[in-house]
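Shown here: the complex without one of its protein chains, the others still in place.
Now for chain A:
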Amino acid sequence: MASIFQGIGAATSLSSSTLFDSKKLQLCSRRSLSERKTSFVVVRAAGAKMDGGSSGIGGRADQLVTNAVATKADTPAAAAAASKPGHELLLFEALREGLEEEMERDARVCVMGEDVGHYGGSYKVTKGLAPKYGDLRVLDTPIAENSFTGMGIGAAMMGLRPIIEGMNMGFLLLAFNQISNNCGMLHYTSGGQFKIPVVIRGPGGVGRQLGAEHSQRLESYFQSIPGIQMVACSTPYNAKGLMKAAIRSDNPVILFEHVLLYNLKETIPDEEYVLNLEEAEMVRPGEHVTILTYSRMRYHVMQAAKTLVNKGYDPEVIDIRSLKPFDLHTIGNSIKKTHRVLIVEECMRTGGIGASLTAAISENFHDYLDAPIVCLSSQDVPTPYAGTLEEWTVVQPPQIVAAVEQLCR
């Protein structure tokens, strides 16, 4: 988890084994330093081993990474060592905490969606916010996704920072017109005059027998829209950090949550932290194969990883987190080390995140590959309702194990 705090400006040299004193926080920018003015702590995900130091890799001279920490999904090892004990909560509570902290910090932050007010949201992410901040700031909308997304866009153009909740990501298909034509485009077509700092969030992915319409993977459909950013959270820690980052970003950000991950428990730091939206998370460093995944599939991958380790393999697992744009830097470094890639996703085979990622990796790192990229996805079928059928449509750990074995032959 987060153990390093980075500095902006001249390359701050961190010795490779220091755990940073949190008081030496400075501002950090992931991209061109002069362009983005950040005023919050950006936490670099721990554990990315970088060969030969920090300079000159794709304009990231400002970033230094120290310890490679093999963090597992449920124990934030380094963080525990570096900071205070932290507090334990569930993923939906982490989302709420992030949301509440931002609402407290900036009066322009507001929430709108169906049943987000006194009902507290279908997944309880907004519970308690309406009584605290009022009906207007936590707004219950009638059922018209395209229109309340449009409303959020209009409010954003006036300076508010709305968080638009889709009760289920699938319902946002109705909002596609507003998201694509206005949310993604208006900053550009207005010549930069109007910005749309909205966060569009909601649960998606395959749940437990929710039926095809409630089991959509919207990241597939949205990934082509220019002007938006997409991130997927998978742990309480990154859920809170990404929520805060998304709210503070001036770009429209779509935050993908997963229906089955809301009750994940984790201990997260007490002190404030914000994660980097464009960064992937090193879940488990390794040498033999790079496994790229996100959201719920991370857990299937980690489960398969246990089996693989027992069989003598050493997989490197990266939760890509940033679905648009891809963190090709982290991914690239991994591929340069392992030379084998396995992508595990929940999207359908055709036109999913895996398909785009495969293309991006092929294009950029072809020379480093010792084997063709393997992508495990769901089939191109509507998600069936029957339990067994539904299980077969989602990539399961044994398949992942088999794929790795095949790749590493």
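Keep in mind that, in the parts below, a residue touches a chain if its C-beta (ideal position, glycine included) is under 8 Å from a C-beta of that chain, and two chains touch if they have at least 3 such contacts; residues count from 1.
In this text, contacts and distances are computed from a predicted model.
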Missing subunit (named according to UniProt) among the choices "Hemoglobin subunit beta", "Integrator complex subunit 11", "Auxin-responsive protein" or "3-methyl-2-oxobutanoate dehydrogenase (2-methylpropanoyl-transferring)": "3-methyl-2-oxobutanoate dehydrogenase (2-methylpropanoyl-transferring)"
Per the touch definition above, residue among A:R105, A:K127 or A:K195 touching the missing chain: A:K195
Residue of A:G152, A:P269 or A:P397 touching the missing chain in the full complex: A:G152
Hidden partner chain, touching residue among A:P85, A:P226 or A:G312: A:P226
Residues from chain A at the interface with the omitted partner, ascending: 31-32, 35-36, 58-59, 110, 136-137, 139, 141-142, 144, 146-160, 162, 177-178, 181-182, 185-195, 226-227, 229, 249-251, 278, 325-326, 328-329, 360
